[in-house]
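All protein chains of the complex are present and in place, except for one that has been dropped.
Labels run A, B and C following the written order; every chain starts at residue 1.
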Amino acid sequence: MSTNALPLSQPIVDGPRGAKPKRITPARIGVYAFLVLSALFFLLPLWVMIVTSLKGMPEIRLGHLFNWPAELTFDPWIKAWDTACTGRDCNGLKPGFWNSVKITLLSVPVSIVVAMINGYALSFWRYKGSELLFAVLIFGAFVPYQVVIYPLIIGLREVGLFATLPGIVVVHTIFGMPILTLLYRNFFASLPAELFKAGRVDGAGFWGIFFRIMLPMSVPITIVAVILQTTGIWNDFLFGTVFAGRENMPMTVQLNNIVTTTTGIREYNVNMAATILTAAVPLVVYFVSGKWFVRGIAAGAVKG
Amino acid sequence: MSQVAQGGGAAAVPASSAFPVRRRRKFNYQSVLGTLPMIITAIGVFVICIIFSVIWSFTNSKVFPNFNFVGLAQYQRLWTTDRWLISVQNVVIFGALSMVFGMVFGYLLAVFMDQRIKQEDLFRSIFLYPFAMSLVVTGLVWQWMFDPNLGIQAAVRQIGWTSFSLAPLVNKETALYGVVLGGLWNGVGVTMAIMLAGLRGVDAEIWKAAKVDGIPTWKTYLFIVLPMMRGAIATAFILQLTGVVRVFDIVIAMTQGGPGISTQVPAIYVIQHITDRANVGQGMAAATMMLLPVLLLIVVQGLLQWNAKRKQGRA
Amino acid sequence: MKSLLSAVALTAAALMSSTAVHAADVEVIHWWTSGGEQAAVSVFAREFDASGDKWVDTAIAGGENARSATLQRILGGDPPGAAQFNPGRQYEELIAGGQLLDLTALAEKEGWEKLIRPASISSACLVDGKWWCVPVNIHSWNWAWASTAAFKKAGVELPTSFDDFLAKAPKLKEAGIIPFAIGGESWQINGAFGVLQTSLLGLEKREKILKDKDLELAKAEMPAVFTKWREFKQWSDEGAANRNWNDTTNLVVTDQAGMQIMGDWARGEFGVAGKQPGVDYACLALPVDAPTVSTGGDIFLFPKQSDPAVEEAQLKLASQMISPRVQALFNNAKGSMPVRDDVDMSLADDCMKKGLEIIKNPANIAEDAGRWLSNDTTGQMNDLVAQFWSDDTMTVDAAVAKYVEILQNAD
Partner (left out) sequence: MASSVSIRDLSLNFGNVKVLQHLDLEVEQGEFIVLLGPSGCGKSTLLNCIAGLLDVSDGQIHITGKNVTWAEPSERGIGMVFQSYALYPQMTVEKNLSFGLRVARMPKDEIDKRVARASEILQIQPLLQRKPVELSGGQRQRVAIGRALVRDVEVYLFDEPLSNLDAKLRSDLRVEIKRLHQRLKNTMIYVTHDQIEAMTLADRIAIMKNGIIQQLDDPHTIYNKPVNLFVAGFIGSPSMNFINGTLDGSNFTVPGYGVIPLSGYQFVAQKNGSTVLGIRPEHIALGEDARKLPVQIETEIEIVEPMGSDTIAWTKIGGQALTFRAAAEVALAPGQKVLIGFEPARGSVFESESGNRI
C-alpha cells in the first residue's frame, strides 16, 4: 500500500471532512474516573465480605482486611448454611431459607395485587373519600412499624391469624401498601385516560378494564414492585419474629441468632458467609433485573 | 348496537331512579369493593393505630397499654430528657445530610451514567446492589469497615501510613456521619435509578435546543433538566423521607445509639420504651411527636394541592 | 465430621423421642444462642425430653428481642410454654393480669422457699406469698478480670484495689496494653459503673440510694463515683465505643488489655480459650477487701396455657429446672452459680468456688438493682452513665443532678 508512505498527519483535503474522529477527551476520562471510583466505594464492602468469608479465623486476626485469602477455605460457608447453631438447633441457615422463600412467594404477589388494584381505583375510579384514604395511606408510610405492632397483634388475634403464615402475609401486605400504591397510582395516572374511556365504551367494567387492559400494561412497573417487595420482605426481621409464628421464622431471625452471638471470638468469616447467603436472593434479583428496574421506574413512577 | 343497550339498560339504572334526582354522584361500589383492603388498612390500621398511640401517650401505660390518664406528664418528661433532645437533633442532621447527599450523589451518578458510557449495565448493578442488603447487614458491614482495630484504618496503617485515621464510629462527634455514610451506601443506588429514569424521560428536543444555544452540558443538567424532573425528585424524596423518619436498624447495627447517646434517633427511643423499658406511655408520646411533622407536611401539601385545583378550576 | 456425627446423633435422638409417648409439647423462648449458653440450655431440654415431654426450642438472640417476642406472643394469644426473663419488674403486669401459671402448690410441695438462697433470689419469683417463676441461676456483676501476662509485661503486680489499678494504668499503657477494657454498649458501661458504685459506697449506702431513693445521700455520695468513673475512662481505648462484651473480654483473654469489669459470665470466655484462673488470669471479686456477690441471673416464666396436659408438663419442667441434679448440670455448663446450696459444684473452677463461698454469707449479697428499679428507670440510668462516659464536657455536677432527678421520678 502506497499510502503507508504518506505521513498520517498529512491532510488529504482542506478542512474537516467525513466522520468526526472520536477522541478521548479529558471530560470522558473524568466521567469514567468518577464512575469507577464510585463503583469502588460500592464494591468495597462486598469485597471485604467475600474475602473474609473465605478466610480462616487466624488469618482474619492478622488484619489485612482487603487481601485475598492466603489460605482459601469454604468451611465458613458450609458452617453458615448447614451447621451453625441458632439456639439448640445447629442446622445453619437452611431451614429459615425455606421459610423465607415461603413467606416471600406468598406475600409478594398478594401485596402487589392489592396495591395494583388500589392504584388503579385511585387513578380511574375515584369515589368520595378515596383521595383522603390515599393521604392516610401515605401518612402510614412514615409511621414507625413498632408503633402499630400492639394494635396489629390484637387485631390479628381477634381474626385468628396471629402467628400464622396468612398472618405474616397480611402484615407484609399492609406495610407494603403505601409505597406500592403510590407507585401504581402514579403509573396508572401517566397512562392516557382515553384508553380507560375506550374500555368503558367497549363495555368493560371495573374488573374488565383492570384485568384485560390495565394489568397487561403494567408489566414494567410491576417489575419495580416485585424487586422492592422481594427485597423488603426477604430482609424483614421484625415482622417475621412477631407475626410469622414459630414454624415460619424467616432466615433473618437465624442470621440474627448467628451474627449477634458467639462465645469467645466472633466468627467473622461465618458471619460474613451467613450475611451473604441471606442477602443472596435479593442480590440475584437485583443483578438479573436491574435493567428493567430503571425502565420500570421510567415507565411511570417518575411522572409527578 | 341495540342488544347491548337493552341487555344492560335495566340494570344500569340503579334504584335511585325512583326519585327524580337531577344531580347524581355515581357510587362506584366495585371500586370501593376493590379497594377494601386499602380502606381497612388506612382506617383499621393507620388511623386507629395513630389514634390509640395518641391516647396512650396521655396514660402511664407500662408493659401493656392501659387507660390511666396522666395528662401531659409523658410529654413533659420527653422534652426534658437529654436523649430525646439529642435524638431529635440527630434525626434532623441525619435526614438533612442523607437527603442532600443522597440526592446530589444520586443525581451525579445518574448524570454520569447518562453519558452513553460503556458497561452501563455493570455500573448500574454495582450502584444498585447495596439496596438488596438489609439495613441491619449494611450496618454490620460498615461497622466492621470502620472498626479501628480491624477495618479500613487498621488496613491502611498496616501498609505503612501509620497516622491514618478513619474510625468515625468511635468518636461521639463523628459517629453520626459514619451512620450517614452507611445509609448512603445502601440507598444512593435507588436514588440514582430514579434520577436516571427521570433523565431518560426528559424530551430529547430540550437537549437539542440547549446545544444550539451553546449552553454547556453541566449547565443544561443543572438549570434546565433538573427542574424538569419534578416527578423523579418527588419519588426519590418520599422514598428517602420514609427511611429517614423511621431510621432505626442501621443505627442499632452500627452504633447502638452510641458512643454514649450521641447517635440516638427517635425511632429507637420509641421502640425501646414500648418494649424492653416497659413504658408504653412514654414511647407513644415520642411516637406522637414523630408523626406530628409528617402530619403537618401532608396537611400543607394537601392544602396546596386543593388550592391549586381550585385556581385551575376557576381559570 | 464431628458435626456430621452429632447430626446423626440428634436425628437418632429425635427419632427415639418421637417413638416415646410424650405428653405435651412445651415451647420455650430464650436468648441463649451462643456456644456455652446453648450447651447449658440443652441440659434442660434433654432432661425434659427424657421424661417423655417435648422441649420446643425458640431461640431469639438478644434479651430485648426475646422478651419482646414473649410479651407480644402473650398479647397475641399465642403464649409460649416457658420464657426466659431476668429478675426484675418487667413481669409484674403479667402476674397482675393473671397471665402466668401459679407455681405455688409445686413450690410449697418442694419447699423452694427454704432451698433457694440467698433470699433476694427467691423474692424475684415469690410475690405476695405466691410463686410465679423459677430462678435457675445466679450471675454476679461484681467481678473484675485481669490478665496476668499483661500486668507482667508492664512490670507491675496485679491490682489490689481500684486506686491501685489507676496507679498502675500508666505503666500498662506504656507497655502498649489497653489498661481498662470496656465495650460501648450502654448496659456494659452502666453495669461497670454499678460495680464501682457498690465498691465505693458499700452495700448499705447503695441500698439506701437505689431502694429507698435517698436523694440527699445520692447528692452527697454520687459525685465521688462519677469522678472516679471519669478517671477510668481515660484508660480505655478508642475502639471502646463500638464493641460488645465478649469481644471486650477477648482483649483480656488475649492479653491485649489489662482489666475488665464484667459479670461472671465472662469466665466462660476464658474457659473456651483454655485459660486457667490464677495462672493466666485473675478473677477479683469486688470490692477486693470485702467481696460481694450481686444477685442477677435468669428466671423462667410459665405463661398460662389452655391445654391441661401442657400445664402439667410446664409444672414438670419447673420442677426439673430447680432439681439439684439439673441445677448442677446446668450451672456447670452455664458457668453460673446454682440457686440452691445442696448442689454438687465440685467441677467448678476456682473463680466460681470463690463466688460460692462469698454467697454463703447474706451480708455479702448485693441485691440486684433491677429488683428495686423498673426497666424504665434502669434504662434512664444507662443513658445517663453512657452519656457521661462519652461526653467529657458533661460535668460531674450535671451528671449527679440528672441522677438524682431520675431517682426522684422513679416509679
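Simple rule for what comes next: contacts are C-beta pairs under 8 Å (C-beta built on N, C-alpha and C of every residue); 3 or more make two chains touch, one makes a residue touch a chain.
Since this is a predicted model, take the numbers as computed values, not measurements.
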Among A:A39, A:I213 or A:V285, residue touching the chain not depicted: A:I213
From A:G30, A:G129, A:G160 or A:G203, residue that would touch the chain that is not displayed: A:G203
Where the unshown chain meets chain A, residue by residue: 192, 194-195, 197-205, 208, 212-213, 216-217
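Keep in mind that, in the parts below, only the chains that are shown with their structure count from here on.
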Chain contact topology (line, ring, star, complete or other): complete
From chain A, the most remote chain by mean C-alpha position: C
Inter-centroid spacing, chain B versus chain A (mean Cα positions, whole Å): 15
Multi-chain contact sites of chain C, meaning residues that touch two or more partners: 75
Touching two or more other chains - residue numbers and ranges from chain A: 150, 256, 259
Interfacial residue positions of chain B with respect to chain A in the complex: 4, 25, 27-28, 30-32, 34-35, 37-39, 41-50, 52-53, 64-65, 108-109, 112-113, 115, 117, 121, 123-137, 140-142, 144-145, 150-152, 154-155, 158, 185, 189, 193-194, 196-198, 200-201, 229-232, 234-235, 238-239, 241-242, 245-246, 248-249, 267, 270-271, 274-275, 280, 284, 287, 290-291, 294-295, 298, 302
Contact set on chain A toward chain C in their complex: 82-83, 85-90, 149-150, 153-154, 156-157, 162-163, 241-242, 245-246, 249, 253, 256-266
Chain B-touching residues of chain A, taken from the complex the two chains share: 28, 31-32, 34-35, 38-39, 41-46, 48-49, 63-66, 114, 117-118, 120-122, 125-128, 130, 133-148, 150-152, 155, 173-174, 177-179, 181-182, 186, 203, 205-207, 210, 231, 235-237, 252, 256, 259, 268, 271, 275, 278-279, 282-283, 285-287, 290-291, 293-295, 297-298, 301-304
